[in-house]
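As you look at this complex, bear in mind that one protein chain is not there, while each of the others sits in place.
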Amino acid sequence: MTKKVVTLGEIMLRLSTPGYQRFIQAQSFDVTYGGGEANVAVSLANYGLDAYFVTKLPDNPIGLAALNHLRRYGVKTDYIVRGGDRLGIYFLETGASQRPSKVVYDRAGSAISSAKPEEFDWDKIFDGAAWFHFTGITPALSDEATEVTKAAAKAAKKHGVKVSCDLNYRKKLWSPEKANKVMTELMEYVDIAIGNEEDAEKAFGIKAAESDITTGQLSEEGYKQVAKQLVEKFGFEKVAITLRESYSASDNGWSALLYDGSEYYRSRKYNVRIVDRVGGGDSFAGGLIYSLLNGYDYQRAVEFAVAASCLKHTIPGDFNMVTVDEVNTLVEGDASGRVQR
Amino acid sequence: MTKKVVTLGEIMLRLSTPGYQRFIQAQSFDVTYGGGEANVAVSLANYGLDAYFVTKLPDNPIGLAALNHLRRYGVKTDYIVRGGDRLGIYFLETGASQRPSKVVYDRAGSAISSAKPEEFDWDKIFDGAAWFHFTGITPALSDEATEVTKAAAKAAKKHGVKVSCDLNYRKKLWSPEKANKVMTELMEYVDIAIGNEEDAEKAFGIKAAESDITTGQLSEEGYKQVAKQLVEKFGFEKVAITLRESYSASDNGWSALLYDGSEYYRSRKYNVRIVDRVGGGDSFAGGLIYSLLNGYDYQRAVEFAVAASCLKHTIPGDFNMVTVDEVNTLVEGDASGRVQR
Amino acid sequence: MTKKVVTLGEIMLRLSTPGYQRFIQAQSFDVTYGGGEANVAVSLANYGLDAYFVTKLPDNPIGLAALNHLRRYGVKTDYIVRGGDRLGIYFLETGASQRPSKVVYDRAGSAISSAKPEEFDWDKIFDGAAWFHFTGITPALSDEATEVTKAAAKAAKKHGVKVSCDLNYRKKLWSPEKANKVMTELMEYVDIAIGNEEDAEKAFGIKAAESDITTGQLSEEGYKQVAKQLVEKFGFEKVAITLRESYSASDNGWSALLYDGSEYYRSRKYNVRIVDRVGGGDSFAGGLIYSLLNGYDYQRAVEFAVAASCLKHTIPGDFNMVTVDEVNTLVEGDASGRVQR
Amino acid sequence: MTKKVVTLGEIMLRLSTPGYQRFIQAQSFDVTYGGGEANVAVSLANYGLDAYFVTKLPDNPIGLAALNHLRRYGVKTDYIVRGGDRLGIYFLETGASQRPSKVVYDRAGSAISSAKPEEFDWDKIFDGAAWFHFTGITPALSDEATEVTKAAAKAAKKHGVKVSCDLNYRKKLWSPEKANKVMTELMEYVDIAIGNEEDAEKAFGIKAAESDITTGQLSEEGYKQVAKQLVEKFGFEKVAITLRESYSASDNGWSALLYDGSEYYRSRKYNVRIVDRVGGGDSFAGGLIYSLLNGYDYQRAVEFAVAASCLKHTIPGDFNMVTVDEVNTLVEGDASGRVQR
Amino acid sequence: MTKKVVTLGEIMLRLSTPGYQRFIQAQSFDVTYGGGEANVAVSLANYGLDAYFVTKLPDNPIGLAALNHLRRYGVKTDYIVRGGDRLGIYFLETGASQRPSKVVYDRAGSAISSAKPEEFDWDKIFDGAAWFHFTGITPALSDEATEVTKAAAKAAKKHGVKVSCDLNYRKKLWSPEKANKVMTELMEYVDIAIGNEEDAEKAFGIKAAESDITTGQLSEEGYKQVAKQLVEKFGFEKVAITLRESYSASDNGWSALLYDGSEYYRSRKYNVRIVDRVGGGDSFAGGLIYSLLNGYDYQRAVEFAVAASCLKHTIPGDFNMVTVDEVNTLVEGDASGRVQR
Partner (left out) sequence: MTKKVVTLGEIMLRLSTPGYQRFIQAQSFDVTYGGGEANVAVSLANYGLDAYFVTKLPDNPIGLAALNHLRRYGVKTDYIVRGGDRLGIYFLETGASQRPSKVVYDRAGSAISSAKPEEFDWDKIFDGAAWFHFTGITPALSDEATEVTKAAAKAAKKHGVKVSCDLNYRKKLWSPEKANKVMTELMEYVDIAIGNEEDAEKAFGIKAAESDITTGQLSEEGYKQVAKQLVEKFGFEKVAITLRESYSASDNGWSALLYDGSEYYRSRKYNVRIVDRVGGGDSFAGGLIYSLLNGYDYQRAVEFAVAASCLKHTIPGDFNMVTVDEVNTLVEGDASGRVQR
């Protein structure tokens, strides 16, 4: 039977300049929709799971377009509530070489940020679910959204659902102090935590020694310490950390580390020529949830997740449009990019 | 010497679907910028006046892009204040035949709607100005924006500047009651009022007899009465009313009426095949301000304004990109559309 | 409870030249997906019904893209079988004025044309269904497809489902003789027949007197006779005939006639400026099914169906992206196309 | 055996704004190539003749692109000389409704305008040719181009080739006085003259009575007189005059008149919804040459030429991409624009 | 005198997603036309030879567009037969980094695959020809196409034409067994064989030792053995082998080996940043044929061919749009990519 997975969060209208244009040059924007948890849901739908995305969308054509975008890729939208004022937006300018990509958020007052816990039927949502995933973005949106996230996490636990959280610290949304307070409360419901090289530091003050993200230098040892401290502090079942080496906006090193409280599972590293870096972390989360849900051994699980997100970096838009077979081809070592006829 | 004209209001990011697509079909949006008063400023800059647009724009690349868009067409941006949270947005789906165009506004919380009167140096703004134009949209945005509008109108009067107002009732922004109260206060500063077939009714309860805007039937006599009542009620020097006969989203009849308190000046009517109807009214206001500022006789003034806005309907985007010569060619009777080599 | 409706047929990849280009000019094609019965399913999904589209799609990314396109607009794809060799294609060159639109079909060997009745679980498909719709296109695709259509119609009848058929004669697919033979057999399952000005003549030799489709001249009386003869010959519960007056590729008159065996219900006529004429008839069928399923009186039913398809002509692509409210606004007389803000 | 036809003139790079944009809005231009005589050559190649276009093109990639564009549509480019400084350019802004299309020429110094008669092998060019066509544009380009045109016309006559000329007066290129002088000399080689409602007046001072081209009013009687005077003055075998009624940039009436020195043959009139008006006259010339070369009776000839050019108005670009069958379908009365499947 | 070269095969409609989109994301496809032997013909036409492409194309506008595409780039289309059902299609999704490009073929039932030998006038085709080129794709299309290929090869030999064959094994078209049988028969007509790192193995079971194409590791020694065995087995005059090192879909190493039965000529290796990899092998064949036909010494010949195909990888579409001068600049060592003004 197909497994039911639930993700909760915000999906935004994404407006990106075509072909490396800067914002002030553009006379058209490419239109797609995305957001951390929605991106995870799409990954899971592509892998064949019953992926439900829970959010609130405005009852206008822009909200419907976002819903349709999820539906198009097979995400279940049955639990999406319609109402509120507007869809959050983010503007994206794709960088290259030494010029960074730039995101301008325009998400204040979005429908999900003003939603209330009682607008959702949590029992129905988690009935029969195998996994619940959220990120540190949703509780950061607003006090209402914090409450919605808590209600969801609590209900998931009540229904015996495995819970994962991508820490995803966003400095534009809240301060480290506020993040620390809210996230610490939420961590009690979390079984698997996922973070990148910045999140643990910003949200919980847990810093990797000897790493400098602006030079792309990463200390593997330092990140093992971060994972260990997270497990010790919050009692997570597992912690996964993605390791991005930013050589430039065009080329990144990409790998990850999974820690199960006793062993460290270090993935292969991919050097990626970047088409679209946004959603990279989400595609890792999607790959990890899929592989853990399917009982992959841990080394394989982290390899699957990293390979999946390696491929995401080559696909325009937030969503990772890859199949299990495509990921496995890469896991099994064919990174040659040879034409498939 | 070039005449200085000031307009005040909101400029928004306009996102429109290409080629008659519905919102839920679009994978890209055409990007431009527009808004009632900004549109008037562009018309005037094209006619060779020193047109200043006053607003507040967020200090991010999207705000800069809006500012650049004005600058590109020669509008003076010296008095624009930078700050606030976001640029207002409107989404546009262009209709055809029996399917209406659809506008979805997303303008809450825009920079100008939270601006304060003291952020602007009114004395500098109106120093040496010949004309000030605003619309009924700006005061409707928020209480702050009402105050900004009042401050501007008051300062304009203090500097002896001629004031025009396009009534422009927007039902999504306020109720008729609120509009009536605020607009009545503002009308004391206004010399020339401009309205379309709905505005006087919605903002002041002054209705044209025997007209039905959904069938495209207009009573000329009724509109003369509306103009007369407006003059009687508010003591305007002049009232101009645009008369749109909406045969369909693709074809409109377009003409206008100017009343100077004693005589009625009725323009020729153009049957227009529509390329982009948005900004039609603003281009009329632009044409009227130009022709009155240049001392055209009143019949010529209304003919110029109607011909200018007739041409606007054939140009994509909010702005009317026409020269005085092009308008005059049409006023003088060449509506043949013959290729100019 | 939401009503379940089933349609069966072929969805094709549609490749159309942009901006009135001829095929030999194009350096890109606009990509969408469509086909008679799929188009009806999308209409019904937009109206809020549980619309299931049944077909067979190749198990490759092109097939998945077609499936996604249905999913995007809310059509249920649960009963779609994956397999076969290829997705049918049609190329479209959009005409204008005196130049007709041109369709080049490339549908031979498509997955659905080689499907077999036993690949579908008819009992599950029609369980709880309220309506089944098919067209004269599907049985014309191949002998296999004829069998699939028959199996479906028979199963629908067995489950007590109301059956409608759009006659839709396609001369490239079969001869009048073959059509007559096959369609006559299928008509025994049909309750409501829908045709345009050519279908009855081509499929059954029933011709409207005094009409000439190439001059756009239609005889209302003649079409009443056609409807009557169809009822007499096949015992249909109802017959609907769409009446297209082709003034040119850019402008058409559009109306319809519904006959219930005793009374004729003649709709209003719309003069439409055409954006995309393909799928016009299908949107009529969608509107008719919806209104009959909802118990509209017959005059209202035919008005709803004609207004719905009038709007379709203004939307690019095969699908009719309109809501019940939008159709009703037009039915109630607002054809003014005024901007909706 | 396929007939050989030669045309001589300038082909230019055409840069047009997309979607009714004005020049000052465009961030991209649509690229095609065209010019009066090249357009005629393409028409003739489409009809199956051996159409040779003679010109001089710069030996750079832009020149090659122009040559390729001709080759693509089957025009023979064997006699094209490569060299000179640049390819002439014209910028096109497509008008709509009351806004005229605008052409900005940038053709000074083009390769053909500085070509010399001795660069071409006239005997080879006209060997076996059945028809030679030129226009009043080429001799107007420069004194060198005048000489090239004369050399060609003279050589054509020497080889017993039928010669046609589209008078095509261009006021940006020369004065009426210069035109009169040069064209009068060239007319001695011409058998069939083609003109529109302006040409005879501007080039030879022969004016149609009671016509006003800016109001779209045409006097049929007046144009008969023009044709008659042209025959009397220059001894042409035939004169054809196209009659454009410019209701607006979007809608034109289109018909023509052929005079053989004794009878007038008046064509049907088409009301055309315009997609691209440029090349309209050239497509008439192409249709006329084809039908006269094939011995059509004169009424049929003028009907063919007008129908051909009616269709051209619906096709983007300078070239008329229609087949003999498509033209004949329209000549035989099917102007319904019904979809051809 | 210009040399006449003949190639025979299939040209397909190529539909590719823009900008690294996956198939399921695309809302438009870029349109071009290509196929192994047609690509070679274009290369040769660009180098100034009289390149004839022989195929069968459907007599509809899509077939004409393919023919026009060849004509545009100077390929002679005189021997192309029109008829049959459809044009073959291939869908292309361009990969990047670790994500491979993906080709979906839809070529069954294409016009050339059902052509018969007697539809072509072989004597006329090979009269005066200097070279005939075909590939292993054409005989694989169908039994009819095998016969056509044999007839062509036999006729070429009869006319004393040099024959080259690109082995080009396509696993979707036939099995190694069938390939072996058919290709072995055809090899008797072949003078120069061209293959890549897979072809000899798949078609003839001749494998390079110690190479693994999925890791990009190539054994030069192994490929020398392959070349040698091919010469020994089939008596070829020469064998050329292209050596692709697939570091990723974005970066490849590219070089080649030519063997004349006694000496090995190893080319320089280029590290290519890939724009469009399709047609890479064909451009090598084109370069080799050109340089051998022009009597280049063998080292120079293989350098020319490799440099030509290196450049092809930087050009979108199947065709290699380079001149002899451009190739020579690279052969002579300027790989700096400095702007040419």
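Order as written gives the chain letters A, B, C, D and E; numbering starts at 1 within each chain.
Going forward, a contact is a pair of C-beta atoms (placed from the backbone, for glycine too) under 8 Å apart; a residue touches a chain by one contact, two chains touch by 3 or more.
Just so you know, these numbers come straight off a predicted model, no measurement behind them.
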- [ ] Among A:69, A:170 or A:312, choose the residue that contacts the chain missing from this document, as touch is defined above.
- [x] A:170
Open item on the list: Using the document's definition of touch, tell me which of D:3, D:56, D:86 or D:312 contacts the absent chain.
Closed with: D:86
TODO: Against the chain that's been left off, what residues of subunit E make contact? List them.
DONE: 18-19, 73, 270, 272-275, 307, 310-311, 313-317, 321, 326, 330, 333-341
- [ ] Provide the residue numbers of subunit A that touch the chain removed from this figure.
- [x] 19-22, 24-25, 95-103, 105, 170-172, 213-216, 246-251, 277-278
Task: Where the missing chain touches subunit B, by residue - done: 68-69, 71-74
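The working rule: only the chains that are shown with their structure count from here on.
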- [ ] Note down the smallest number of touching-chain steps it takes to go from subunit B to subunit D.
- [x] 1
Task: Matching chain pair for C-D (criterion: over half of the contact pairs shared, by residue number), options B-D, A-B or A-C - done: B-D
Open item on the list: Need the most distant chain from subunit E, centre defined as the mean of C-alpha atoms.
Closed with: B
Task: subunit D and subunit E, separation of their C-alpha mean positions in angstrom - done: 42
Task: Geometric centre distance via CA averages, subunit C-subunit B, whole Å - done: 44
- [ ] Could you check subunit D for residues that touch two or more other chains and list them?
- [x] 19, 73
